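Remarks on the structure that follows.
Excluded from the complex is one protein chain; the other protein chains are retained at their positions.
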Amino acid sequence: MPVFELLVSGILLGGVYALIACGLNLIFGVMRVINFAHGDLLAVGALTTVSVVVGYHMPYIVALIVVPILTAALGLAMQLLVIRRIIDGPMVMSLLATFAISMIVVNVSILIWGGGFHGLPDVLSGSLPILGLHIPAAKLLAFLVAMGATAGVWWFLQSTRYGKAIRSVSQAPELAVISGISISQVRNVTFALGSAMAGLAGVLLAPTFASDAQLGTRFGVKAFAVIIVGGMGSYPGAMAAALFMGILEVFAGYLYGQEFGAATLFLVMLIVLVVRPRGLFGVGART
Amino acid sequence: ADNPIRIGVALSRSGNLADSAKLYWSGLELWSEQVNAHGGLLGRKVKLISYDDRSDPATAARLYEKLISDDKVDLLFGPWGSASSATAAAVANKHHRIFFNSGGASEQIEERGFKYLFQTAPAISAYVANIGPLAAKYHLKTLVFFGRDYPAARDMLKDMKAVAKKQDLKILDSEFFPAGTTDFSSLIAKARQLNPDIWLSIGYPNEAIEMVRQMKASNYLPKVFIHNGASITDFMTASGKNAEYVFGISLYEPTLKTKGNAEFVKAYQQKYNRSPAYYSAFAYAGATVMGRAVEQAKSLDQDKLREVLKTFQTDTVMGHHKVDPVTHKQVGVTGLLVQIRNGKREIVMPEDLKTMDPVIPMPAWDKR
Amino acid sequence: MARDNILLVDSVHKSYGGRVALNGASLEVAKSSITGVIGPNGSGKSTLFNIVAGSLRPDAGHILLNGRDVSQASPADICRQGVGRTFQISRLFSELTVLENLVAIAHGLSDHEAVERAMGLLEFLEITGLRDKWGRELSYGQCKLVEIARALMLQPTVMLLDEPFAGINPRLQNRIVDHLQGLRERGLTLFFIDHEMRIVLGICDELYVLAEGQVIANGDPAEIRASQAVREAYF
Amino acid sequence: MEVESTAFLELKQVTTGYGDVPAVRNASMVFDRGGVSAVIGSNGAGKSTVIKAAVGLLPVWNGQIFIEGVDVTTEAPHKRLARGVAFVPQGRIVMPEMTVRENLDIGAYILGNDRRRIAATIERLVATFPVIGQRMDQLAGTMSGGEQQMLAIARALMTDPTAIILDEPSLGLSPKFVDAVFEKLVELAGQGLTVIMVEQKASRALTVAERGYVMHTGRVIYTGEAASLLENPNVQQLFLGEVPEEVERMLNLNDFDEAAHAGMAHT
Partner (left out) sequence: MKFIVYVLIGAALLALLPLFAGSYTMSFMVQMFIFIALAYSWNLIGGYAGYAHFGQVTFFGIGAYVGTLCIIAGVHWLLAALIAGLSGVLCAVILGGVMLRLSGIFFGIGMFGIARVCEFMALGMGGITQGGTGLYLDVVDLGKLYYVLGAIALVMLLITFRLDNSRLGLQLLSIREDEMAANALGVRTTRLKIGTFVVSAFAPGAVGSLYACYLGFIDPPSAFALMTELTTIAMVLLGGMGTVLGPLAGAVLLSVVNDFLWARFPEIYLTLVGVIILITILYMPRGVINYAQKHTWAWVPVARGHLRRLADRAKGGV
């Protein structure tokens, strides 16, 4: 068994999951909204990247800047038009809303980009020979950005004044208001930021994966499993869980077949849910 | 003449098959226009009645009920996609209506013993039939099979095993991955260990794109990489130079020298401003069979038509149509193996149709 | 003196992480008595009640209800053995009406009886007008009143009340006290926590004072008022 | 409009409520700079409602609210906080999954990143609430009821406000602490803080207060010097219930009982 190769592949795959989980986690952690449309914004990000690079012949770095801004704007629109009006209702409500938004985003993307698959053949397609292995450049970049973004968001929420304000809004909105925090602003910022991260993930995944309107759907569910295992709203947890799940999937896939590999993620998620419902790193107050 | 022959079909205009179904539809549409331009069938014009099945097999079933009972169409044409074909065929058979299966590849559809079902598209075995001769000619000894878990791939593995048994070809490993798989690193790691001559994959074009991409990024390449998705144009545009030398399984190419193909390609190009994809040819060929069989039966009576179809043979753009008189499986049309060369698909197998000799092994990533 | 104890708390320990909330507290509650628990904030009173009601498990020690060990029993079981409770921070069912809040948890009564009883309690607490209000629409004090009514719906033999009088206007406090005393005459045991000294010292037969998870004093109100230790810790 | 009085916070004929039922009608209150005021009334009288309108958590249906003569009727809560009005809501509300220190930091949110000043304020508050000092890193949601109440009060004091509105500050505090809190509030009032407290411990509140408002069924029914209210037999009879013997007499006030019903129900 090529342990080392599998380990590296697993870690890189974990980076992909961490990248997607990060924005999802932010929006869930702060707003208690499970954003079904997250993966679709990711797909929009990837497809826009293809348009920018292949369609308009602009350098990849342009996409890296433009796309997160675009998806942030889309996310903000979602928040302003829909989410903010239902956020205080039961959670299934926001779930149904993001599900409806997801339907709209997917189908509008199909109208814009068609149902076919797109790729970025010439972007970061090489590999870096390290320790006798060939490390895919695009995945490596995605991994590094994922780690950086996760750590960054964590630091931001944990240590900055505005970060604390964001967290307080998720816990006691009324109290946040009377502490001088504008909840609507915090929520808008959070949603925009989370959506920007979906876009960023899209840009970074576009070189490795075939982009179409459903790209996000193929990942979304697994990213969710990662968040559960890590503990919702916990960033170090999500990062560790992402790596763990990536490695697990690759090894299980290698040893027992792909179908088992995919199922393992959910099995692990179930076990964690049963043994430690708040995830491996989740904490909580008494009820 | 003012009472057209009504032909019913359900097609995905929404859902995950919408894109490919559009191409399927274009073949059918072109056929109907051509038939009408030549005076129609049995002296009557033909008229297509089509609905959207949203790529959902349950909806397809419902629509065929509607076509049969409410719209009272004269002929039924099969939908696009195995799952929809399966459910629709069951409805048609229940009503004793002829069902031209032109868009559902799964062998299971044929194996249920539906008396009114006739396959015009190539049987699954045609897809992999060329791999045997290729292996023999180029001394390829080992193969791995990694397929998406959907009906066609499972059928193909069965056929591939049969082919391998006849040749001196060893299947080192076979595995299915679930729909939605995007990361193939553990398969690549596995293949790197097993070092097969051929990597055969059956699935969707996105998987072909991702496999090639990820193979390149981790610097791995088998001697021969075959993927059915590689013969879809998306693959080439999305993979760029990396697509070069990749083998695709195809059932139809515009360059094919079958009877009437050149005219078909020309007409198609005129109407749609692009060359026909194989989905279009599926529909066009299926409809051709339907039309000619009706002419021969001189009737729309479903049982008379059935008698004719059992032994009916004709040449279509896809090749020679012929079904097994008992199972009604297609036995005439064969598949093609293509290799991408200079951004074009060149037929490399079977020998008598080839447009170029293949390059084997595929040149390594850093030697291009 | 052989007392007829309905509830016995036997050296119960409980800690959260590193923080010790109860450190070997032992109490006895006599049948048909009014027993109060007081103590500084954070001394472990609510923790004690949650353990008695089965909502928390003790780390060590036992709870005997009518002589039976219930330290591992589920809250529902304990409740069905006649223990009704309220919560320090009201926990009404917010998307049910006040009436439904009461009727939902009634047991051993027909629908008709349950509704009658609920209406009677609402009337007594002067909140009949709240009958069709949603749980979430009540003011703080109204929530507390409904909670007391809800506990009374259970027709308990022991009532555990965690700060029932906090935030309730004095006139109603007095009415509630009267009512509870009336029930006590008929055999109800009242075990409650409160910081409202006017009431605690006025109605309790026996008082326990908790500090840092331990009972530092017990006795009748006069004794407690006199105790120097209690005065330092609490008053 | 120039307001001639020294009023810091003023409510003029405020009507507000929930959904489409008013819970407070035409309530007028004036709170002068410095000094303690008390708002008392039975449960459901509308005390919390009027206070929420004052700090901007509920929209005002009718009437006006002024802070230092400026009309703030439609201003957002955080703007009113910036004008110096801090608020402690009823029922020990804290950020349950944040530590005590973070709760205090949030309290000081509008001060910006002035770490020094925040640290100094915390130090001062810890002197009044020693428990908070010992629990800096505990999650607020795991604290006992009374501890949470202390934190809630301390949080509101973090901004060095000009006025503080407390909805039942004594709730769940041990007697010793009630004393401490009241003492502290009086002390702060002496230093110029405007203290407004809603209390059920009415006699206690009126003793420390200079001015009082008595609410009933959504209206302000008595206004005046706290001392005079305390002596007003009607007020005593209605709300204070100090002496158990008086209970009988109060129950005979049938008129008021019925009114109290309506006040609680608003149906």
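Going by the order they are written in, the chains are A, B, C and D; count residues from 1 in each one.
Here, contacts are C-beta pairs under 8 Å (C-beta built on N, C-alpha and C of every residue); 3 or more make two chains touch, one makes a residue touch a chain.
Quantities reported herein were computed from a predicted structural model and do not represent experimental measurements.
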Using the whole complex, pick out the displayed chains that touch the missing one.
-> A, B, C
Which residue among A:F117, A:F209 or A:F224 touches the omitted chain?
-> A:F224
Among A:I101, A:M147 or A:L248, which residue is in contact with the omitted chain in the full complex?
-> A:I101
Which listed residue, A:Y60, A:Y162 or A:F260, touches the chain dropped from view?
-> A:F260
Which listed residue, B:A179, B:A262 or B:M356, touches the chain dropped from view?
-> B:A179
Which listed residue (A:I86, A:L133, A:A151 or A:L280) would be found touching the missing chain in the intact complex?
-> A:I86
Which of these, C:I127, C:L154 or C:L210, touches the one chain of the complex that we don't see?
-> C:L154
What subunit C residues would touch the chain not displayed?
-> 53-55, 74-76, 79-80, 84-85, 87, 91-96, 99-101, 103-107, 111-112, 114-116, 118-119, 123, 131-132, 135, 150-151, 154
Missing-chain contacts mapped onto subunit A = 34, 82, 85-86, 89-93, 95-97, 99-104, 106-108, 111, 221, 224-225, 228, 257, 259-260, 262-263, 266-267, 269-270, 273-274, 277-278, 287
Absent chain, residues of subunit B that touch it | 13-14, 18, 51-52, 54, 57-58, 61-63, 65-66, 68-70, 83, 86-87, 90-91, 94, 106, 108, 112, 148-151, 153-155, 176, 178-179
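In this text, only the chains that are shown with their structure count from here on.
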Report the chain whose mean Cα position is at the greatest distance from that of subunit D.
-> B
What is the distance, in whole Å, between the centres of subunit B and subunit C, each centre taken as the mean of its C-alpha atoms?
-> 75
Averaged-CA centre spacing for the pair subunit C and subunit A, given as whole angstrom | 47
Identify all positions of subunit D at which a residue touches two or more other chains, and write them in rising order.
-> 142
Contacts with 2+ other chains: residues of subunit C = 16
Looking at the whole structure, which two-chain pairs count as touching?
-> A-B, A-D, C-D
Residues of subunit D touching subunit A in their complex?
-> 55-57, 76-78, 81-82, 86-87, 89, 93-98, 102, 105-107, 109-110, 112-113, 139-142, 155-156, 159
Taking the complex as given, what residues does subunit B use to touch subunit A?
-> 14, 16, 18-20, 146, 149, 175-178, 180-183, 185-190, 192-193, 204-207, 209-210, 213-214, 216-219, 234-235, 237-243
Using the touch rule from the top, collect the residues of subunit A that touch subunit D in their complex.
-> 161, 164-165, 167-168, 171-172, 174-182, 283-286
